[in-house]
Structures are given as C-alpha cells and as structure tokens.
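Complex shown without one protein chain; remaining protein chains in place.
After this line comes chain A, so read on.
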Amino acid sequence: MTFLVSSFYQTQPPNYLASLESSIALRFAETVLLHQIMLSFRLSRVGFWIARVLSRGGYTNISRARFRPSLCRQYQPSLPEILPETRVFQGALFQKHHDFSTSASNNASEGGNEQEETISVTFVSKDGEETQIRVPVGMSMLEAAHENDLELEGACEGSLACSTCHVVVMDMEYYNKLEDPTDEENDMLDLAFGLTETSRLGCQIVARPELDGIRLAIPAATRNFAVDGYVAKPH
C-alpha cells in the first residue's frame, strides 16, 4: 500500500506538488495523505481525488498572479527538500513560481487578456525532437526549459559558472538579435562541448519580443569527449 502512495507521488505532474504552496493546502493534503497510508486502498483514492481538487483550486488561484521575473531567479533551497522525489528527474531547478508563471503565460496566449507577454521558442532535443513552448518575456531559456521539463542541464543554476546549458541558436538571424556574450559567458563557452558559431548559454538568453520564433538546439554529447583531445571550433 505504501507502494501505491509512493507511486502516486512519483507520477504526479510537477504542477500538482508545486501548487500545494500554501501551508493550509499543504497541511490539509498532508492529513489526507497520512490517511491514505493508514486506511484502505479505496480511501486512498478518495485522498487522491481530494488532493487533485485541492491542487486545482490552488492552481487557479495562483494562475491569476502576474509573472514576476524577479521571483524566478530566486532559488529556494528549501523546496527540493520538501519534494525530492518528484523534482529529481525533472531537473526542475527553478522552483514553484515557474509553474505559476507558465499558467499565467498560457492564459495570456489563450485569453488575450492583459497578462504578461510570451514568445514562442522551439527546442530541438539531442534526438532531433522538436518542442515548441511559450516563454514569458523576461525569462531565461534555461528556466523555460526546466519549467517545461525539457532536458537541459543547469549545473550551476544559471550563475555563469558552468557550460552545461549550452544551446545552439539555429538561425543566424536570431543569433544576431542577441546581445553579444559577455567575457564571462565566453569564458564558459570555451568549455562547451560541440561549440558552434551560434552557441550561447541558455541561462543568458532572456526572452524578448523580437526573439519570438527562436529555435534552439540542445547539442548532442560527442562520443569522444576527452577534454584533452577536444578541440573547440574557433568562434
């Protein structure tokens, strides 16, 4: 039975848990879930249902909040502690506010109300699979990728101390619209695998209206990765 509870946790979308933000909701859900363990399988399904309803309630509520870029960049180390299992394989570095902002952006694109503006961004995975997402203006591509569960590493969490969020801007036209990389970004790009002339760090590309339609490839790891023998292409 605990197995069921565990799998319940692990299969929930991130939004579900993220939306249990308010402590009241959390406490309530907590009680519900405790009951799940101690009572019957049937009851656990009721708990599941309650939690879902609860999460929806919380979600709608929060989705009205405007997207605040400042919140996005605040890393909240307490959250992974709370929800380790669900977070770990989604690479969700950027915590709960992002889930809210996604919903805000969806509202904006669908409803056309006064919500925050979003742009279209297409990520092309290592296997060539394309995913188009809406990204609120002001959000970095690293954050956007993580919010949408796209596989883009972010070892240093966007603090310009690694090269793991390396992306290739697929059209030169868009690459030229970006501001030039700073020395610090170039220092990191030096170490990126499979560097190209239109390589950038995902954490340094921030959504702006003129970037609407940008396509970003996540470079495949080269088989022969030994740094010793690796020669980056001139930039």
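Quick note on the criterion: contacts are C-beta pairs under 8 Å (C-beta built on N, C-alpha and C of every residue); 3 or more make two chains touch, one makes a residue touch a chain; residues count from 1.
Methods note: contacts and distances are computed from a predicted model.
Missing from the rendering is one chain, named in UniProt as "NADPH:adrenodoxin oxidoreductase, mitochondrial" (options: "S-adenosyl-L-methionine-dependent methyltransferase", "NADPH:adrenodoxin oxidoreductase, mitochondrial", "AP-2 complex subunit alpha" or "Eukaryotic translation initiation factor 3 subunit I").
For chain A, the list of residues touching the undisplayed chain reads 1-3, 5-6, 10, 23, 26, 30, 33-34, 37-38, 75, 77, 80-85, 87-89, 91, 93, 153-157, 159-164, 183-184, 186-188, 190-191, 193, 195, 221-223, 225-228, 231-235.
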